[in-house]
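Would you mind keeping the following structure in view while I ask a few things?
What you see is the complex with one protein chain gone and the rest in place.
Let's turn to subunit A:
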Amino acid sequence: AAPPEGAMSNGVYVPPGAANGDVKPVVSTTPLVDFLLQLEDYTPTIPDAVTGYYLNRAGFEASDPRIIRLISLAAQKFISDIANDALQHCKMKGTASGSSRNKSKDKKYTLTMEDLTPALAEYGINVKKPHYFT
């Protein structure tokens, strides 16, 4: 998920190829400024206290509660992206053999480590869990 070129936090960054005219410059203000205003009454799934606690542990003192909500939202999206990728893997394994065509595959999807590991590998996170432990 590479960030689009030109959308720096400062705002007015023009890519070097813009003078030729073949690259359309993306000039935007600080992203999420408007979004921050919408966060006033939005409560993400992670409570503010929990996120604030972990940010404080890292040395981050948040002056604005909306900042905390933004961070918790970003973390949520991170996890749900991984969950969606794992779901894709799970579905692929199920219908790869082309077994049942009546409806969609059985609705009971179970997240297993075998689905999670390749999903995380795409993000560069390698997990190796033992198959069993006594």
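Criterion: a contact is a pair of C-beta atoms (placed from the backbone, for glycine too) under 8 Å apart; a residue touches a chain by one contact, two chains touch by 3 or more; residues count from 1.
The working rule: contacts and distances are computed from a predicted model.
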Given the options "GPI-anchor transamidase", "N-terminal acetyltransferase A complex catalytic subunit NAA10", "NADH dehydrogenase [ubiquinone] flavoprotein 2, mitochondrial" or "Transcription initiation factor TFIID subunit 8", which would UniProt use as the protein name of the unshown chain?
"Transcription initiation factor TFIID subunit 8"
One chain isn't shown here. Among A:Leu32, A:Met92 or A:Ala121, which residue touches it?
A:Leu32
Which positions on subunit A touch the chain that was left off?
1-4, 7-10, 30-33, 35-36, 38-39, 42-51, 53-63, 67, 70-80, 82-84, 86-87, 107-113, 116, 120, 123, 125, 127, 129
